[in-house]
Structure formats: C-alpha cells, structure tokens
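Take a look at the following structure, please.
Just one protein chain is left out here, and the rest sit where they should.
Labels A and B are assigned to the chains in the order they are written; within every chain, residues are numbered from 1.
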Amino acid sequence: MQAQAQPQRAATKDLVTTERPAPRIEWLRIRNLTKRFGDLAALRDFDLDVRGGEFISLLGPSGCGKTTALNCLAGLLEPDDGEIELDGESVVRISPERRRFGMVFQNYALFPHLTVGRNVAFGLEMQRVPKARIGERVDRVLTLVRLGDQRDKYPAQLSGGQQQRIAIARAVVTEPRLMLMDEPLSNLDAKLRLEMRTEIRRLHQALGLTTIYVTHDQEEALSLSDRIVLMRQGLIRQVGTPREVYLEPASAYAANFLGARNLLPVRVVAAAGDVQIETGSGVTLTGTPRGDLAPGDEAIAVIRPEHISLLAQGQDGVNTVPGLVETVEFVGNGIEVSVRSGLTGEIIARTEDLWRQGDGVALRLPAERLLVFPAEDAGETI
Amino acid sequence: MATGRRRGIAASPTVWLVYAFVAFFIALVGGIFFTVLFNSFASSWFGGWLPDGYTIRWYRFAVDEFSLWRVLRVTLVVALSVVALSLLIGVPAAYALARWNFRGKNAVLLLLLLPIMVPPITYGIPLATMLYEYGLAGRLIGVIVANLAPAFPFVIVIMIPFIEQIDPNLERSARMLGASPFRVFTRVLLPLATPGILAAGLLVLVRTIAMFELTFLTAGATTQTLVVSLYYAAFAAGIRPTQSIDAMAVIYMSTTTVLLLLALRFINPVQLVSRVKQ
Partner (left out) sequence: MARDLPIARTTDDTARRLAGPRRGRGKERLGLLLLCPALLLVLLLFIYPLFYGLRLSLQPEAGGLLTNYSDFFGDDRERATIGNTLRLALPATLINLAVAIPLAYRMRRRIRGQRVITGLFVIPMTLGTVLLAQGMLSFFGPRGWFNKSLLQLGISDDPIRLVHNATGVVISLAIAEFPVVFLLLLGFVSGIDPNLERAAQMLGAGSWQRFRRIMLPLMIPGIATAFALSFVATFAVLPSAVMLGQPAGETRVIALAAWQAAYERFDYSAGSAIAIIMAGIELLVLGVVLVGRSRLYRGPATGGKG
C-alpha cells in the first residue's frame, strides 16, 4: 500500500506545487459550538482542536449532529453559540462566501448548466483570478483528478464517480483553508466507493489540505482519518485515532458503533483488578473494567466477533461457555457464526473454521478483550 | 446571540419587500373585492367611503330580474356533469399515462396539454360553430360538451403525478394475492388516489363555473351559467342598478372561493400549475 502510494504522490506533487505541500493553516479551534432547531439541540458544546493538515472524520448515525457541525463550520448554518478560530482569526461572524473553505456535497451539487471546466473555474472566477491563470489551474487540477479530457462535457454526461471527482476538483482548485466533505461517497456503489476512498486519501496526501469529513460509515472513517470524532445525539462521545477508537472504545455505544456486535447486559460481582461479572443466566465471566464499577452494579459487557475463539465442544477454562451453532454466514474474508449459549441472546463469533448448524461448540471470551462498561450507557446503545 | 441578530436584520430587507408586495396585493385585490361586496349591500352609495345605507334588496332583485334560480341550476348541472364526465374519461387515461411508457407518449401528452395551454376563445369559435351545425349549441348538452374540451385534459394533468406517487408494487402485490384487476382498481388504487381525484374534481368544478368563453359562445338564452349572465348584466349596465350586478358577482365569487379553498386542502397551490412546466 505504502509502496504504491509513494510514486503517485511524487507525480502529483509536481502537478500541484513544486515545494512540499505545507498545510494552509496552523490550527483550527472550535469551542462550545451549539445549534438548536426549536426544542431539539442538534449540536451541543462541540469542542475540537485540529492541527493544520489533519484529516478528521465526524462519525455517527444520522441525526447525531455531524452534518449540523459541518454546516456550522461552513457558515451555512448559524450556530446559536460557540466560537470557531483559524490561526487566531475568529470566523463565526464571517459569511460562508468569504471564509475561503472548500466543500464537497453528498449529491456533488455540480452546476448542471456549466461545463466541467466552467464548474471548476467558478471559484477562481469569484476570486477574480486572471483568465489565463484560471485556465492553467483548471487544467492542472483536472489532470490531478484524472479527468483532463472531460473539460468540455456537462455534468449530466459524466458517471457518478466522475462527477464526484469534479466536485472535489472544484473545491480544491481554490486552495481552500479548510476542506469540508459531507458524506461524499454515500451516493456511489460499493466498488466505486472503495476506489474513491483511496482517491480522497491520495489527494489529501498530495495537497495536505486540512479536512473535516462527515460520514456514517465506520470503515470509511477508520481508513481515511488521522482522528475520528464519534458523535451521538448532538454530543461528542469520543475523539481519538482510528486505532484508539477501534481498540479502546470509551463507551459501550462507541464499541457497538465501531463493530463490536456482542453486547451482554450483566451484573458486577467483584471489581478488584479484573472485574467479575454474572450474566442473567448465572454464568460468571471475567472482564476488563472500563469506568467506575462496584459490586452489584448493572453493567454492559462488550466483545468483538473476531476476538471470540470457537473451540470444539467439551473444552473448558476461564470465560469459556458451551453453545450450539445457530447460523453460519460466509462473509468473504471469514465466516460469521451465530451461537446460542448460556449467555443472554445470541453471540456472534468470527472464525475461519467451517462449522455447521447444530454443532456443539465452546465459546472462549478472552478477559482482556471483554470490556465491561457501566450500564448508564445501556439505554443509548439499543 | 449577537451574530443571530446581525444576520437576522441583514436578511430581512428582502423579506420585507415580499411582505410589502403582499400588502399591496391585498390592498388591490381586497379593494376590488370589497367594493363589489359593499356595493351589493348598498341601498345607495354616492361618493362616501362607505355606502349610505344597507339592504339585501339587490339579492332579491337579482333572483327575480336575472332568474337567478334557473341560472344557478344550469350552472350546477353543467359543472357537475362536466366534473363527472371528465373524471370518468380523465382518470383512466391518467393511469395509463402514469404507468406505461410507449412510443409517442410525449406527443400524446402535448396533445392533451394543448387544450389547457391554448385559450378557449381560440378553438371555442370553431367548436361552437361546429356545435351549431349539429344542433347542439344553445342546449344544455352543447354547453356541457364545449366545457368538457379543456376539463378532461386538466384532470389528466392533475392526476398523473398523484398516480405516479402510488407505489406500483402495491398493485403488483395485490395481484399476487389473487385480486382481479377490477378489485385492484376499486380496493387499492381508488382509495389511494382519492385525494387526487377530489382535488381534480373540485378544480374542474371551479374552472367550469368560471369558464366564460366556451359557455358564452355556446349557451342560448335559457342555458346561461352564472358567469355568462353576469357578463350580460354588466355589459348592459345602465339598464339595471350596478348593485344588483354586484350581488350576482358576490354569489358567484363565494361559490368559487369555497370550492377552491376545499380543493386547496388536498393539493398544494404549486401543484396546480407544476405539470405544465415540463
């Protein structure tokens, strides 16, 4: 991957600028950003510090406030409260057309009455860049997104992926101080989505644009971002690198949203060092505590399917429970097995062995991977 | 908070222009309407801001002098017949046009749009001449036939989007469950299309009551609708007191307003004209 990206990066560097792309801003600071729609607080006390050149994803389900946050940043929505500062300059009171930010929309929002070339030139014309320079820069950016030969076509004549590239080209050609992307891949089919994901990563590396990227797709966020901001109901729930958010979720909600599909309601038995928990059906397990837990507390135990070992029936040991295979799904790079066990509900495990429906198995849940969160999260996770 | 107030004011001048125009519009149209309304109740009105006295005599006068009951009956018979016939012809056609694509569909749509776009007086004179030729003009049937010309295309144009938004899978699943086409139509399609049919029916009712030209060209002395006898009354002004003409106008206006308000419960005003734009 790295080896492949390297030569491309060298090639595009020449096209864009001769020197190494330095971020156009040093830092972005967002404080207390709040937006209400009537009684609904769509965004509450949004705080974030971004370094120049960083790629940040706002991740969460629909209605979590991520698009509201992005629109407030863009200036398209007016926050009720809060401060946005770029290198010491407050931009909250500046209208969107004067913020010099770039934005890519979910439906691309290409101007249907203008050719590709005129679409891309639009921002430069607004900046009153001399005509000759405009042509030059449009050509260069179209080559960068590999659509140099589509200049005179109209948007309706292009495929979805091509339209997306033009939308990106139109935003980056003005050399924006901040790049905002609103679910840019969600209108594409699965294969194109992967391709464009790589493309966005490549452009980010080539141009060094500070980027805020909104998505509801955890894979997209994990693969693209330097840091992920996980949101829910208008609040930031966790900020961290993809690795941190994936491996060290701050809450049962975070764990669940990032693919930990097994959530067990449990009761804490002992909380010294590793936590001892008891499931509804009386099985006792050992887990790793996350947050304040005292004996007798309701709690949620979370584990990823790939961290569960499926063993042959009859094996026992710490955190090992017997079960019966209910369904087997081949998912390409592995097999997902749903097991009915003494634990509450079904447990989904990921394996490479071929189990069959009705097989008796033993589930081993490693204590260091079984994260136990206080139950106050419980209501939100479902 | 400060930003909110600042932008609120910055954005408002154009909104205030809109409101200013609305006020102008209300003053103009309201002025015209209330002039008519007040005058119809005025015993006399010479130069003052308001009439010198009030009376309902002119309504009684209108009833006697203009044979109002007969005129209203004719209007009702014509309008309701036109509504019934145009729904009967227009709804199935709208269904066919909404559900199936075929060669020449655009030509058919254009053909159906023309009677709505071309003003009725244009084809009304040859149409009336034709109806006279066949001895239909001057009779109720002739007035109904002439009014049908723009009415059923209007039903089609209003109904197409209503039917398009009904998921065709509902019909398919009803067929899969063993319903006959007739039952699919009466039990699935008709209930779902009812708001559209009501809206189209009411709008055709309003348009037919308001249709001056076609009725004017085809009606005889005993088959005038309200709007035509209103025109003759106004045209021959001077013979009859204007108050009695205004009384007719108020009756006419209140009928159409009630019907249009009813129609607007089922249909967004923008939809009244949106089809034509394509």
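Criterion: contacts are C-beta pairs under 8 Å (C-beta built on N, C-alpha and C of every residue); 3 or more make two chains touch, one makes a residue touch a chain.
Bear in mind that the values here come from a model prediction, so they are computed numbers and not experimental data.
Shown chains touched by the hidden chain across the complete assembly: A, B. In the complete assembly, the contact with the undisplayed chain comes from B:Thr122, out of B:Ser44, B:Thr122 or B:Thr222. Across B:Asn39, B:Thr75 or B:Gln224, the residue that sits in touch with the chain not pictured is B:Asn39. The chain omitted from view is touched by exactly one of A:Cys64, A:Leu110, A:Ile228 or A:Val245, namely A:Leu110. Considering the full assembly, B:Leu114 is the residue among B:Ile56, B:Leu114 or B:Leu170 that touches the omitted chain. Think of the hidden chain as still there; on chain B it touches residues 14-15, 17-18, 21-22, 25-26, 28-29, 31-33, 35-36, 39, 46-47, 49, 89-90, 92-93, 95-97, 99-100, 102, 108, 111-112, 114-115, 117-130, 145-146, 148-149, 152-153, 156, 181, 206, 210, 212-213, 217, 227, 230-231, 234-235, 242, 245-246, 249, 252-253, 256-257, 259-260, 264, 269-274, 276-277. Of the residues in chain A, those that touch the hidden partner chain are 74, 76, 95-103, 105-113, 122-123, 126-127, 154-156, 160, 163, 167, 170-171, 174, 180, 187.
Definition applied: only the chains that are shown with their structure count from here on.
The centroid of the Cα atoms in chain A and the matching centroid in chain B are 54 Å apart.
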